[in-house]
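Excluded from the complex is one protein chain; the other protein chains are retained at their positions.
Now for chain A:
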Amino acid sequence: MDRFRMIFQYFQSSSESVMNGICGLLALASVKMYTSFDFSCPCLPQYNMAYGLGIMFVPPIILFLCGLILNRQSLVMLEEWRRPPGHRKKDLAVIRYMCSSIMQRAMVAPVIWIIVTLLDGKCLICAFSGSMDPEKFVGFANVSTVQVQQLLAKVPCKDDELVGNNTSRKAVSRYLRCCSQALGWSILLILIIAAFLARWLRPCFNQATLLQARHWSNYIDIEKKIFEEACCEHSRLFAHKCILHFFESMRQEIKLHSFSLPREEEPAEGEADLLRGITDQDQVNKLLKTWYYEKPPLDVS
């Protein structure tokens, strides 16, 4: 139980790990979305390229925007950027640090989508089958231009009756898939090398500035959280006081209007406190009606 609470508190307090968690979830969601998406190339000359490139580039934009939206730190950064300076100067290095960390995290899911798409190959086959040179493939070499465009456009569709068993179709398909996978692996390699170098070489440049920027960006985040908690706590106390005042004022009003005699029997002390002087049905009804029709002013002085 304690352990569970500790883990909970750890995740809550450390914004960065929450952000990393969200980043990981989005990456998994990206892969899941790709596998559950039913890719179906239109196999028509004008539509193939638009469809193929659209599927390759539009979902990454969506994932990037989702990464920005779901990241709490982006709001913090925007607020810090747009706030009036007041008594506290703005440090551009902090804002730049927050911006770069947000962008890095938001880029993970789109990059994963693009790489998975390239390694799978369907998108590129769909987009570029119409741009292949027909002379290179025996089955398409001696066909008229218009027809060859049609046939090439149908290459991604394995079960099409025209090109189903055509060996040249398989050849084009294999060729394009090979290019696509090569491109995918190259991009992955380049990105990993870039990430490795960035992480390794960073301490060589401006380490002190970096530590400062990281500290203050953490500080701004924690300060915002604590402010929100303090406001919640304050509104709870405010509401408590307001309601107590309301009950008290109702009790005074009832005393004024009913001239009730001093009672011989008092209910037990504890219960009297909780009853707050409201002891019969009419009084309760009046209290509830007043609560609706005339809420007390927001003033507990």
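Methods note: a residue touches a chain if its C-beta (ideal position, glycine included) is under 8 Å from a C-beta of that chain, and two chains touch if they have at least 3 such contacts; residues count from 1.
What we mean here is this: contacts and distances are computed from a predicted model.
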Options "CAHM1 protein", "SUMO-activating enzyme subunit 2", "1-aminocyclopropane-1-carboxylate synthase" or "Integrator complex subunit 11": UniProt name of the undisplayed chain: "CAHM1 protein"
Selected residue (touches chain absent from view) among A:90, A:174 or A:236: A:236
Touch criterion as defined above, residue of A:18, A:78 or A:143 at the omitted chain: A:78
Touch residues of chain A, complete complex, unshown partner: 1, 4-5, 8, 37-38, 40-44, 47, 50-51, 54-55, 58-59, 61-62, 65-66, 68-69, 74-75, 78-79, 81-83, 157, 159-161, 231-232, 235-236, 238-240, 242-243, 247, 258-261, 263-265, 267-268, 271, 274-276, 278-282, 284-285, 288, 291-298
